[in-house]
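Only one protein chain is missing; all other protein chains are in place.
Up next, subunit A:
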Amino acid sequence: MPHLSVNPSSKPNCSTVWLISVLLGLLAVHTNANDVLTVPQQVSLSTNMDSQQLSISWVAGAATTFDLMILRTELNESVFYETVSVMVSQLSGRHEWNWTSVEPLQCTSLSIKVRSREGQSTSEWSNTEILQGSDLPSEEEWQMFPLDRVVPVGANTTFCCIVKEGEQFGTINYGNTVMNTTRLSRRSYATTVVNQGLSRTSGTNVICYNSFKELKIGAVLFVGYPPLLSDFVCETHDLTSAVCLWNERNTNLNTKTRGTRHMLNNRTFTLSWSRNPKKECRVDHWEGNWTLVAVNPLGQYSLTDSAELSHRVTPVAPENLTSVAHAMNATVLWQWKYDGYSSLALVCQVELTSQGYKTNHTFSGVDLRAVVLPDLYPYEDYSVQVRCGAQQNFWKWGSWSETMSFKSSSIVPEAPDMWVWMNKDYTGQVFWKPLTRRQSRGLMTGYEVTLWSPGESLQHTDILPPDTFAVPVNLTLMATASSDNMVMATVTAKNTEGVSLPASVLIHLRLTDTDPRAVSQAVYTDSGFSLFWQSDVNTTCAYVVEWHNASCKWNCPVDWIKVAPGNTNVSIESANFQPGVRYNFSLYSSSSEAPELLQRWQGYMQELVPSSPVLSLLTTQEDSDILLTWGHIPLVNRRGFLLGYNIYISSGSQLTLLANLSDPGSRSYTVKGLSEGSYKFTVKAYTSAGEDTGATASIMLEPFTDWLILEILASLGVTALFLVIVTFLCYKKRKWVKKAFYPDIPEPKLPGDWSRSQAPLDVKPPHHSLVHMVERPEWDSSKEALVVIPEEDEDEDGQGIGDELVDTDEPTSLRYYNQVVDERPIRPRYPDSSDSSASSLDSARTDVTYTGIHTSGSSFVFQLDPQGSSEGHQPQADPSFCAGGGGGYRPQMQSRVPSDDTGSASPNPFPEPQAASGYKPQSSWQMDSPVDDGEGRSRASSLGSPTSIASTLFLLPDGEDHTEEKRQPSSSSAATWLTNLLSSTKP
C-alpha cells in the first residue's frame, strides 16, 4: 500500500479504490466463515484408568475437523495438540474421540479443549474441561500409579509417584534400578520402563523414595506372556474316560489371581504348577469333541480335538509280570488293570535285555496276557518289560511295564575251540579258547585233554581246572611208538550239567625243517589284517588261520580263528596286536586229516621305525675308497619291513645323504672319491615309518702310497727317457756337435824345448788332508770355497799343491796333462787358509779331471747369480747341482776366499773376476797366442788355447778379458754346460 501511494505515474484514485474494495470483500468473507464454524459445546470426558484412555465428546454441529489440545493443568504443558477428523456419532449425536495417555491418568490433572476447523479457519476454543488428577491438594498422601499392572514382555510402562504434601521427592526404583524421572506437576513425578523383561514370580517392585531415601510408596508390576497351547489331544486308558494332553509355555504369571485359567468344554479346572510343559486333564466320560481354552490377563488361547474312543486307546502298562524259564526259552505272563482289556485286541512288545543288549519281540492277540520268548541262551540272565497298543486303529504304545528278571536253565557246554602248536621237535602245546558265559551254558567245572594215537592204543588224558586254557604236550614217546605218525589231540569242556562234545586236531608227527610256502605281506586296515587266498574248488574244507609273534620260535602263544568252508578271505583283528610287532599268519586246511599249511603271511599292525640301528657297522679303507659294512637288525628290533638303508656322511652335526640303498639285503657300500682326512659315516635303516637312529662309524683316510711310488717312478722314467733321447741325439749328431763345439785343435808350435814326455801329472793329495766345509753366513756364495787343510806332518813341499787341488780327506788323484803343466811346482796364487771351507765333505775319494773342473769353474762362477748362489747352494748340495757347478765342488774358487782370511800372505788380492780365473799354468802360452787383437780376444784366445785331452775345454781364458766374457754369460755358459755334459759322459 505504501508503494502504491507513492507511485506518481499511476492513477491513484482508481487503483486505491479498487484495492480497498477487494480487501473489504475478503474481510467480509472471513467474517462470514467465522460465523459458520461452530464452537464445540458440551465437552465431556470419560476415562478408563486401566487402559489409561480418555474419551472426549462434544457437540459441534456438522463440523468434522477439530483441533484438540490437552495440557497438564498445573504446569500448562502441552501433552497433545493435533487436528483430528471426527464424525458425528449417529447414536449419540456427539463427536467422540479417544486418546490414550502415556502416563496413568491419575498422575496429574489434564486440561482439554476443542475447536472446530475448516481449512485455515478455526472456531473459538471450547471451554476447557479438566480431568482431575490424584495430585490435588485434597489428596495429601503418597500415591503411585499404576498399581499391580500386568504387561507383556517387551512393553513400556510409565509410572508416576505423587509426593505427600510437605515432603520432597527422592527417586523411583524399578527393582534395584534407579530410574530417570520427569516432573509432571508440583507433586507428581513419572518414569518409564521400556522393553520390559520377565518379572519375578511375586512381581517387580516399583518403589518411590522420598528425599531421605525412605521407602514411601510402591507398586508391583508383572511381566509375562499370554497363553500359548499346542499338541492338544485326548485319549483313553480304561476304555471309558478321557485324558486330554497338551503342551503349554510358561507365561511367568503363576499366581492364583493372575495365572492362566483353563477350561475344557467350558468346565474350569485347575492345574498344579509344573515346570514340565506337558499338561493333562482327565474327563470321566468320552465326549468325542473337546475345546480347551486358556486365559490370563494378557490374552487367551484355545484348541480343539475330536475322535472316537476306539481310535484313541492307549493301554496302561501290564502289571505283575512273572516268568517260567527253560534253557532255550521262557514264558512271560502279566495282568491287566482293567477288565475291559479282555475283549480288546492288543499288540504287545516284549523287550528282552541280556548282557546289555536289547532285543524286541512283538506278539498280538485278544486278551493277551502271556507270551513265549524263544532262542534264549542257557544259563543266561534276562530282564524283560512289556508294553502294548490297540491292534486295531493303533493309536500309540502304552507305558512300559516294570522290569522283570529271570535266568534260563543250564545245559552241557559247547565244544571248545582248540588248536595245537608244535615245535621243531615232538613238543608243543594244545590251546583252547576259554568258553564264554553263553558257551559254558552253566557253571564250568574243568577241561579234559586227551592225546591218543589212532593206530596204536596209546592214550594220555589230562584233567584240567576251568581256568586253564593251554597245556604243554610231549609226543616223543608216541612218535616212537606210533606207526602212522599221527596223534589225535582232543579237548572237552565240563560243567555241572555234563561234558561237551569233543574238539580235536590231528597232529602229524613228521617233522620238517623247511617252510614250503612263500611268505606274503599282510596289510593291516581298519578292520584288521586282511588275508586272501585262492579257493580250491575240489576242497570243501574249512580253514584255520593261526597267527603269532614272528620273533617267537618256541612254545609260542598262538591265536587262531576258524573260517567256514568256501571263504577265501578273512580279516584278523585282535586286541593283542601291538604296533611294531611282526606277526606270522598261517592258513591251514581244517579237515578230518591233519591240518595242512596252505599259505603264509607276515604283517605289522603298524610299522614303526627300527628300535635299534644296524649292527657292527665297520669302515675299511680300500685303496682310496672307503668300504662300509654292517650287520642285520634283529627281527624284534626292526618293527617294520625294512625298505633299505640310507648312507650319510656327517659334517659336524649335519648329515648329508650319500646314498639310498633300496635293497634291504644290502650289507655294504663303497664310498669313493674322498680325499684324505677323517670321515664319519652313519647308516640308517628305514621302514615305511621312517629311519632308525642310525649307526655311526669313523675312519681316517690315509694317503695312497702306491700312487706316490708310481708317480716317482714315472718321473724318473720320463727323466731317464729324456736323457736317453738327448744322448741318442747327441750321439747321432756327434759330428755336428764336435764341429760346432769341439773343432780340431791345431798342434801348438812351441818355441822352447817341449820334448818332455807327455805324461799326466799325477797329483796325489796327502792322505790325511781334511776338507772342512765352513759355512760363513756373512759370505756370499762367491766366497764359498774349498780349503785344503794340510796336515802338519805331511810333506811340506807338497803342501801348496795339496792345498790347491785336494778337497777331500781321502787320497785323491788329481790328473793333469803334462803338456799344459809347467814343471814348476804348482803354486797357489794366494796363500793357504786353513779356515776356508770346502764342499764335498762326504766324498771319500774323488777323481777330478782338473781341466774340466777348471774350465767349469771359470765359466760357471760368473754365470750364476751371486745372491742365488748364496741362498741356494749349500756345500752338500742337491744332486741336481752336481753337474752344474754353481754350488758344487769348485776347487778353483779358493781364489775368492776373502782377503781377511788370507791375511798378510796376500798383499795384493786379486779383483773379483781375476780371482775367479784361478789357476793359470798356461800363462806362457798366452804370450804365443796367435790371435791377440784385444777385442775378440776372449773367444779367439779360447779357441786357440790349450785344451784338456779329456775334456777339450779351453783351459786358459783370457784373464783380462774375463770381464768382457762375463757380459756374454748365456752363450758361453750354455756351450760350457754342454761341453761339461759331454765331457763328463766320456769314459
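The criterion applied here is as follows: a residue touches a chain if its C-beta (ideal position, glycine included) is under 8 Å from a C-beta of that chain, and two chains touch if they have at least 3 such contacts; residues count from 1.
Here, contacts and distances are computed from a predicted model.
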* Structure fact -> Expected UniProt protein name for the omitted chain (select from "Ciliary neurotrophic factor", "phosphatidylinositol N-acetylglucosaminyltransferase", "Vacuolar protein sorting-associated protein 35" or "Mitochondrial ATP synthase epsilon chain domain-containing protein") would be "Ciliary neurotrophic factor"
* Asked: Which is it among A:54, A:112, A:217 or A:368 that touches the chain not included here?
  -> A:217
* Structure fact -> Among A:76, A:176 or A:592, contact with the omitted chain is made only by A:176
* Structure fact -> Where A:51, A:202, A:265 or A:304 are the choices, the one touching the absent chain is A:202
* **From A:147, A:458 or A:471, residue that would touch the chain that is not displayed** => A:147
* Asked: Footprint of the hidden chain on subunit A, which residues?
  -> 144, 147-148, 173, 175-176, 200-203, 205, 207, 214-215, 217-220, 254-257, 259, 273, 275
